[in-house]
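Here's the structure, in structure tokens; my notes come after.
Only one protein chain is missing from this complex, and each of the others stays in its spot.
Let's turn to chain A:
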Amino acid sequence: MADAQTPEQQVPESKFADYAHPERLVSTAWLAEQLEAGNPDGIVVLESDEDVLLYDTGHIPGALKLDWHQDLNDQVTRDYVDSEQFAKVMSARGIGRDTTVVIYGDKNNWWAAYALWVMTLFGHEDVRLLDGGRAKWVAEGREMTKDVPTPQPADYPVVERVDAPIRAFKDDVLAHLGQPLVDVRSPGEYSGELLHMPDYPQEGAMRGGHIPGAKSVPWARAANEDGTFKSREELEAIYLQEQGLKPQEPTVAYCRIGERSSHTWFVLTHLLGFEDVRNYDGSWTEWGNAVRVPVEKK
């Protein structure tokens, strides 16, 4: 992993150095320096938000929009785009196989982490998150623009999407029962209460609760107030000491549709160095609607 550091971050914040894979994060200061220097290494910056209009209200200069709904999801099947479509999406943004991609977004980088996870399905080597995301960049009063750049299209190869190492399907989860699972939804979703709110069912699921044995660690616990990731020590206190998860044990994370759990996948994999973490993207909208799968309520 260490030799994937191109271009090099001169002074990674000491916080980053403690993480298992510090090269997966960049700071707002570092990105601002790169942009001020004219982006000598040809980094491509992508914004991936929950709110699909947010990019259009203003973004980091030079950043391109990556729309989770239109660019990363297949429009017919509940799946991600195929290899050809992914190559098109990347090429249109001037991204080649060797390009350093920095992703940022709203909501503590929730959708940015989702985009990073999808890029990882296609094995893109050098993809990083901007620590603190959009909110931190804005809070620091850094430059924003409405100008949408027109990138020179690149020639991204059509590469195989390899799901198995980081993506779990329902059958995989059934086979995994009894081993570590992390439910990253809110406590109300975990307990099953939210399905029973009078008049306003918020979740498209027939059953409330969680997958048996899952630990409840709401995803945003990994983030500080300013949207940056907590330090390694603080993260270990939550995931290792408090929840008893172990970096050597295969672990599955899930939420409602697999986006929030991408964030936790990032934390466990890249910040804490877990060896085998899969994101169950079917998550509660599949499990909570599936017939005769075990459900636990608390």
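By definition in this document, contacts are C-beta pairs under 8 Å (C-beta built on N, C-alpha and C of every residue); 3 or more make two chains touch, one makes a residue touch a chain; residues count from 1.
Methods note: contacts and distances are computed from a predicted model.
Asks: Can you pick, from "Quinol oxidase subunit 4", "SDR family oxidoreductase", "Cysteine desulfuration protein SufE" or "Potassium-transporting ATPase potassium-binding subunit", the UniProt name of the chain not shown?
Replies: "Cysteine desulfuration protein SufE"
Asks: Among A:Leu54, A:Ala168, A:Val184 or A:Leu245, which residue is in touch with the absent chain?
Replies: Counting the whole complex, the residue in contact with the absent chain is A:Leu54.
Asks: Against the chain that's been left off, what residues of chain A make contact? List them.
Replies: 50-54, 56-57, 69-70, 75, 106, 197, 200, 202, 204
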